[in-house]
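Heads up, one of the protein chains got dropped from this complex, but the rest are sitting where they should.
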Amino acid sequence: MTTIAYREAVQRALREEMRRDPAVFLFGEDVAEAGGVFKATKGLLEEFGPTRVFDTPISESAIVGAAVGAAMMGMRPVVEVMFADFTTIAMDAIVNSAAKARFLSGGEFSAPMVVRMSYGAGARWGAQHTQSVEAWLMNVPGLTIVMPSTPYDVVGLLKSAIRSPDPVVVLENKQLYGKKEDVPDEEFFVPIGKAAVRRPGQDVTIVATGYMVDRALSAADALAAGGHSAEVIDARSVLPLDVETIVGSVTRTGRLVVVHEAPVFGGFGAEVAAAVGAQAFGYLAAPIERLGGAWSPIPFGQVLIDEYLPSEQDIVQAAQRAISA
Amino acid sequence: MTTIAYREAVQRALREEMRRDPAVFLFGEDVAEAGGVFKATKGLLEEFGPTRVFDTPISESAIVGAAVGAAMMGMRPVVEVMFADFTTIAMDAIVNSAAKARFLSGGEFSAPMVVRMSYGAGARWGAQHTQSVEAWLMNVPGLTIVMPSTPYDVVGLLKSAIRSPDPVVVLENKQLYGKKEDVPDEEFFVPIGKAAVRRPGQDVTIVATGYMVDRALSAADALAAGGHSAEVIDARSVLPLDVETIVGSVTRTGRLVVVHEAPVFGGFGAEVAAAVGAQAFGYLAAPIERLGGAWSPIPFGQVLIDEYLPSEQDIVQAAQRAISA
Amino acid sequence: MLLTRAYEDRAQELWSKGLVVESLHGSQGQEAIGVGVCYGLRPDDVIIPSLRTRAAFLVRGVSVRQFLSGMLGKATGAAKGKATAHHMGSKDAGILLGSALVGSSIPVAAGAALAFKMRDEDRVSVCFFGDGATERGDFHEGLNLAGVMKLPAVFVIENNLYAEFTPISKHFAGTSLAARAEGYGFPGVTVDGNDVLAVYDAMSEAVARARAGEGPTLLECMTYRQRGHSSSHPPTEGRDPAEVESWLKRDPILLFKAELAHRGLLGGGALALIDASVAEEIEDAVRFAVDSPLPDPAELYRDVYAPAETSEAAR
Partner (left out) sequence: MLLTRAYEDRAQELWSKGLVVESLHGSQGQEAIGVGVCYGLRPDDVIIPSLRTRAAFLVRGVSVRQFLSGMLGKATGAAKGKATAHHMGSKDAGILLGSALVGSSIPVAAGAALAFKMRDEDRVSVCFFGDGATERGDFHEGLNLAGVMKLPAVFVIENNLYAEFTPISKHFAGTSLAARAEGYGFPGVTVDGNDVLAVYDAMSEAVARARAGEGPTLLECMTYRQRGHSSSHPPTEGRDPAEVESWLKRDPILLFKAELAHRGLLGGGALALIDASVAEEIEDAVRFAVDSPLPDPAELYRDVYAPAETSEAAR
């Protein structure tokens, strides 16, 4: 076991996969010399050299597009898009080129590539550097989306993503880059499409993603202090979604709270609620509670960010509403 | 009353608003001389001249971005993006610039502009010219999205959109451009954010958008023949969504089918189901049924498109499942 | 060129009869570009055609049978009936999957060149696109990336003076599209795109540069779209008849026949033989396409992701 931070977990996953497979390479803005704005790719240039780790112009559309072409030619590109908000300029390559490559070529070509992006509010980067973009991409067949919340999952999911035969978007939470955890020294994977039960419980199920998993766990502590036992599930993989694990939990607890950073309307929680509503119909003892960012762009100052994001208290209250319904 | 086609309704709305307000103008690819690929803007160049109706280079990002700048300077731009799939290249201007202009300037600036886009499968335009993109944009505070399904609504919603003080995305269904209807000769509006009950019924509520409204109505006919009465609601406005009307209906019928063209997972129907699941909790007699496009990119050939889109028969069966649950 | 021309004409006929169900973007008048460029390549090079580079598919070895059945939406066509033929990819023919968004293929082609360079292969990646596509941000970003990284790529502009219904003058205020290459640090060349030998020569030079590690070239081929933007539009909608006339005189097939005749290479009824074989190939393909089955509806669910076994094995 070694204690590593979330950002080091990114480095480890990349290092292991790049050592194993010469087709894996990394590129993006300031990922090489500078090791990334969040230092998540530090040291890779030194080990793998400038052919396999390199900086690019500020051209998000072209770099993701180039990853598609390189992937079709047998490479395994990992491209970093500095902030997930830039999905808006790389989306054509992701949605129209990468996600459809296999289908539109009848399986002759595919685009096994990884797009890593940092997302999330909390620090004061402003409305165009902190958005959670999973809902913008969830409705796109051909795509896979994961949101690791721990160093262990970063290692395991990023490695699975790199080995995936199809394009995967990895959303890394900015608030978590410093988060530390003990991880095994031997190689391990986290399968894509499997949620993790972070804490078992009987009274209410809380499904969360990314940074909100930590808040959900604190909320569960607070609930426990009040005599309520919450089961906390980290969705981990948004697409495909592990509906089975979530529904299994809700058929026991009868109550569900979903919490994420993006706004509620049209968000990830809508899919979870809709799927559970249908598949756990008859088991639900209370309306499903959805929590998310406020219905506003993400503000700059801390007071407003605190108002924007769902708090531990918000989660506790939602769970209590569900339990007492 | 005059009978007009959906495409003529676009022309009428634009004509009326351009006559009224000199700040309203129209631009996009081939909208002027050619009158648009779908002829939806035919005749406008002739009436309003090349300063107010003009063709642009193939630069979706820049033309939507330019609309934002012109709108901030007091104009009321209407920009046509030929195919909604190109959202992927205009999304930064829509999401990061237009939708956030008011908030990020504390109300000093705003971006009152309309982005008209054609969407929808059915004709054989292939995977990158037929997508339904509402779910990509629904999770964006600051934005408004409407999907008219009739000539009357095109006139009324497009006029409301042009007068809206904030940016509005108008999604026009390609299959409907030829659809005809009698509309009043005097001026009228359709308020944004209000659904339309297209057919009242007692046994099941069917919520649909765009072209799927027609299929839902045929399905309702078929259900009636089988002795079941379906209430068909045309959502019309995706964002804001008229949850009240839908929930009101479901509290009476106890059953809900949602149908749209985009895939089910992460689609518009998820939000409808989640909202209804929470607000009509206790009224639901059956799991909510969601229908949408298959979980695949949109295919080219007709056989496959028929397999892709929800059919009248699919809707009938879903309603019957709900009724008999 | 003759095969392509015959193909286009016949496809338009079949479209009018409702047999071809794909919107056609006729390449009549532009055949010399795809032909001249592709004859300058090796089989292991890759290309991405534009919406109008029909000749490139045929020269690179996609059979008329497969191509046409794709346009009829048959199971024997592009992606088993799932994709339009005019944007199809073909692994065997070294044709990468393009995009129906004009210009979006440019970074993809750059990425293929990147793969070649990283693996130290002396292969070349070629992207075809229209003058209209040069207005897209992806043109700029893709060429800049290729220039900075000195990628083995050739970017071929099929400058037919129109984008849909709009003349290039409304889209471009500079003097030459080729000159833009300077801003990316590599050469731009303008050639007569209706002269197949001129295209071939310019291409050969560009390919030699790319293989030698000297980076990309932007090749602007001047040509003219003899037909409407697509099958639904009248051939010369809104254009000056004199302009059309003068370009018809410079039809690439006419020019090449004249050149061959001039060199004395068209003796012995060679042309008639070629015409006959072209006609036979086309008619065989029409029969094949018409007789081919429509796709099985279940085909829709295939190739969305890799089959589960593949994914599992990968872990």
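When the chains are written out, they are named A, B and C in that same order, and each has its own residue count from 1.
Just so we're on the same page, a residue touches a chain if its C-beta (ideal position, glycine included) is under 8 Å from a C-beta of that chain, and two chains touch if they have at least 3 such contacts.
Everything numeric in this text was worked out from a predicted model, so none of it was measured.
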item	value
Contact set of the excluded chain (shown chains only)	A, B, C
Option from C:K170, C:H233 or C:K257 whose C-beta touches the chain left out	C:K170
Contact with the hidden chain (one of A:V197, A:A222, A:L304 or A:A325)	A:L304
Among C:G137, C:G193, C:P252 or C:P295, residue touching the chain not depicted	C:G137
Residue among B:V68, B:A84 or B:A274 that touches the chain left out of view	B:V68
Hidden partner chain, touching residue among A:D55, A:E181 or A:E312	A:D55
Touch residues of chain B, complete complex, unshown partner	25, 51-52, 56-57, 59, 61-75, 77, 92-93, 96-97, 101-110, 141-142, 144, 160, 163-166, 189, 191
Interface with the unshown chain - residue positions in chain A	29-30, 33-34, 37, 55, 57-59, 61-62, 85-86, 88-89, 124-129, 294-297, 299-304, 306-308
Absent chain, residues of chain C that touch it	135-141, 144, 147-148, 150, 170-175, 177, 179-180, 182-186
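Going forward, only the chains that are shown with their structure count from here on.
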item	value
Labels of chains that are neighbours to chain A and to chain C	B
Approximate Å spacing (C-alpha centroids) for the pair chain A, chain C	39
Inter-chain centre distance, chain B versus chain C - centres from mean C-alpha coordinates, in Å	35
Chain A and chain B: spacing of chain centres that average the CA atoms, whole Å	30
Residue list for chain B, restricted to those that touch at least two other chains	61, 85-86, 88-89, 127-128, 294-297
Two or more partner chains touched - positions in chain C	78-79, 82-83, 87, 99-101, 104, 137-138, 304
